[in-house]
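In what follows, a structure is listed as structure tokens, so that the remarks can point back to it.
With one protein chain withheld, the remaining protein chains of the complex are depicted in position.
So, subunit A:
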Amino acid sequence: MSETTELLDLYERMAVIRRTEKAAYDMFLAGLVKGTTHLASGHEAVAVGASAALRPDDYVFATYRGHHHALARGATPEACLAELMQKSTGLCKAKGGSMHLTHAEGNMLGSYAIVGAHLPMAVGAAWSARLRGTEQVALAFFGDGATNIGAFHEALNLAAVWKLPVVFVCENNLYMEYTPIGAVTAVDRPAADRAPAYRMPAQVVDGNDVVLVREAVAAAVDRARAGDGPTVIEAETYRHYGHSRTDPATYRPAEEVERWLKHDPIDVARARLEALGVAPDEISVVDERATSTVAAAIAAAKAAPDADVAEAFTDVWADGGAQWRM
């Protein structure tokens, strides 16, 4: 695949995520999406760039802000939106919701809503790959806020001690929920500055440039697959919406928001495409295709049947049932 074709593909993936998140936003306002959502608009380049550096059988673990990770690993916009809309065709049969999107077929093994909990799981998946001799890599996406929880430090230490093939990718969007991460963290780089304590290499990267993210993660994946152990990548990015549905994000300075919106990951990719000589019309074709992909997904999700009430009592146990007593 040529550099141009590949970048066009990454651009389209980001465009589909952006439109899917917009659809989630709009349908929440229309009352079609319930509960809460933690939208990832603005974070697209991290998910898409990192995923482009992985093998299809590598493992991915994500967080409650994980729509983009599921989509980047092959979940369809229709299945994701159907899950948010409590439809039986949802990615998790409407039993998980926005915070637990999972696409096990693509080895995207879950979105976890207890901050940092999935980091030891990624270590375990990497350990499993070592035990089974498969040369798979496990990649965990997490927010800056997760770097102050114990599981983060336990995970980094164990991954380093056992020299496991893990890539820890921090999406540093500058805020842990409503609080600036710098106000509650003893180091400047919440993820990267912790890595040396575990004798682990770290790289800070522009998380809004899909090409730079892919390059950084690819180097870490190469190290991991070669048996050289784990790496921390700290990708600087910014969310376009608040932390969750109830958060208008008024705590962020206007000039900061403006600066980051001018550094939109989709615009950055577009500029790279134009620099490669791709005509605006060609990019427009991709944009239109992304729009129609998501429009079709919205229509299909809306038309799908509601959650099957019988599903409340399935999938507790491996036999498919929920029997707790004899």
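What we mean here is this: a contact is a pair of C-beta atoms (placed from the backbone, for glycine too) under 8 Å apart; a residue touches a chain by one contact, two chains touch by 3 or more; residues count from 1.
The working rule: contacts and distances are computed from a predicted model.
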UniProt protein name of the chain not shown, from "ATP-binding cassette domain-containing protein", "Pyruvate dehydrogenase E1 component beta subunit", "Ion-translocating oxidoreductase complex subunit C" or "Branched-chain amino acid ABC transporter permease": "Pyruvate dehydrogenase E1 component beta subunit"
Among A:L10, A:L71, A:C92 or A:A304, the residue in touch with the chain that has been omitted: A:C92
Residue among A:M121, A:M176, A:A269 or A:I298 that touches the chain left out of view: A:M121
Per the touch definition above, residue among A:M1, A:L29, A:A254 or A:A318 touching the missing chain: A:A318
Residues in subunit A touching the chain absent from view: 59, 61, 90-97, 100, 102-105, 109-110, 112, 114, 117-129, 131-132, 138, 150-151, 154-155, 157-158, 161-162, 311, 314-320, 322-326
